[in-house]
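Take a look at the structure set out below.
For this view, one protein chain was removed and the others were kept in their places.
Chain IDs A and B follow the sequence of writing; residue 1 opens each chain.
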Amino acid sequence: MTPKRRQKLLIILGGLVLAGLAIGLTLYALRANINLFFSPVQIAQGDAPIERSIRAGGLVKEGSVFRDPQSLDVEFRITDYVDELGVSYNGILPDLFREGQGVVVVGKLQADGRFVADKVLARHDENYMPPEVAQALEDAGYSPADYQEKAAEVGKRLNKQASE
Amino acid sequence: MSRRLLLLLLPVSFLLVALFLYQRLQHDPAQRDSALMAREFPAFEATTLRDEQQTVDQSLLKGEVTLVNVWGEWCPACKQEMPQLLELADQGIRMVGVNYRDTREKGMSFLNQYGDPFEMNIFDPEGSLGFDLGVYGAPETFLVDAEGIIRYHHKGYISPQDVSERILPEVAKWR
Partner (left out) sequence: MLVKMIPELGHFALIIAVLMAAVQAVMPLAGATTRRPLWMAYGHPMAVGQFLFIALAYVCLTTSYLLDDFSVTNVANNSNSLLPWYYKMSAVWGNHEGSVLLWSFMLAGWGYAASRFSCGLPRDMVARVQGVMGLVSLGFLLFILLTSNPFERLLPNVPHDGADLNPLLQDIGLIVHPPMLYMGYVGFSVVFAFAIAALLGGRLDAAWTRWARPWSNIAWAFLTVGIALGSWWAYYELGWGGWWFWDPVENASLLPWLTGTALIHSLAVTEKRGSFKSWTVLLAIFTFSLSLLGTFLVRSGVLTSVHAFANDPSRGLFILVLLAVTVTLSLLVFALRAPRVSHQVSFSWLSRDALLLINNIVLVIMTVTILLGTLYPLILDSLNLGKISVGPPYFNALFVPLTVVMCIFMGLGPMARWKSMEARELKRKLWLAGAAALVLGVLLPFIYTGEWNLWASLGIVTALWIVLPMGRDLIDKTRHARSRLAGLRKLSLAYWGMVLGHMGIAVTIVGVAVVSNYASERTVRMAPGTTVEVAGYQFTMTELTSRRGANFLADTAVLEVQNIDSARGFLMRPEKRFYLATGMPMTQVALRPGLFRDLYVAMGEDLNDGSWAMRIQYKPFVRWLWLGGLLMALGGVLAIVDKRYRRVKVTNKASAATPSQSEPQEATL
């Protein structure tokens, strides 16, 4: 082997080793750090893992938001109009958080079925129901159309109340 | 030579990525209707709303440009768009309804109360035709051409403005 060839071989080998290392690390990091999404239906069916970081989403149930008067603890229920999920959170709720509005919460499901959120995300959306939730409803054999109608009705009514 | 081939793998693999992204574009739930565009109206066999004995299938939609409107008594927006549908029927457009997740009684009383622009109503109590159509919520309206191919999909309420700006031009285009 000429020195030039050897050098080239070394370059290629070095590149391959680095790339392999990177891919390995990447896949490991991906496995450890992804958050799967679940809707209340799926959680009620027992699909979601306990004590692992997941995302859950749905609509904030009317009249379910309860704030502790002393601290910043807050509890609310999210619903997809089939099943519900109780969420507890400590901190500031986002500006767009409102009853009847779609939210996504990131946190861990407890063994007693409560969801302890460390992040609450609200997105302003005219469709009221987050698309992931509609998809989950459909997968569970419900017709999302019915619930979307309902969600839109509640959302509009609450909006009207808020603006009055 | 092999080097050239290896290099040619670059554009080819990128094309694969582009194809994947294209498929994603189709897949987006916000625009799921595009998946059905330019496809044949799904095959079905169902009774009509008025007559339990009469069955119809997809051949119903062949031979003439037809607007297929998916509605239900439970859906408030469907009531609001009835005047527009009646106007469309008045203009000589063939209308077929799909009574979606409803009961015969309620469906009939709806038509009696709000008017009946439809030549015929397909009775779909289980929502199976709606499912095949990818209906996400009533009302939704499909334009089917003379060959039975879906050419246009209107999601939601048809406003008077939609009639002149969207529906009529689309009908004219496929006639």
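Quick notes
Note that in this section contacts are C-beta pairs under 8 Å (C-beta built on N, C-alpha and C of every residue); 3 or more make two chains touch, one makes a residue touch a chain.
Note that the structure is predicted; figures quoted are calculated from it, not measured.
For subunit A, the list of residues touching the undisplayed chain reads 3-4, 7, 11, 15, 18-19, 22, 25-26, 29-30, 32-37, 55, 67, 69-72, 90-93, 95-97, 124, 132, 135, 163.
Within subunit B, the residues in touch with the undisplayed chain are 3-4, 7-8, 10-11, 14-15, 18, 20-25, 27-28, 30-31, 34, 161.
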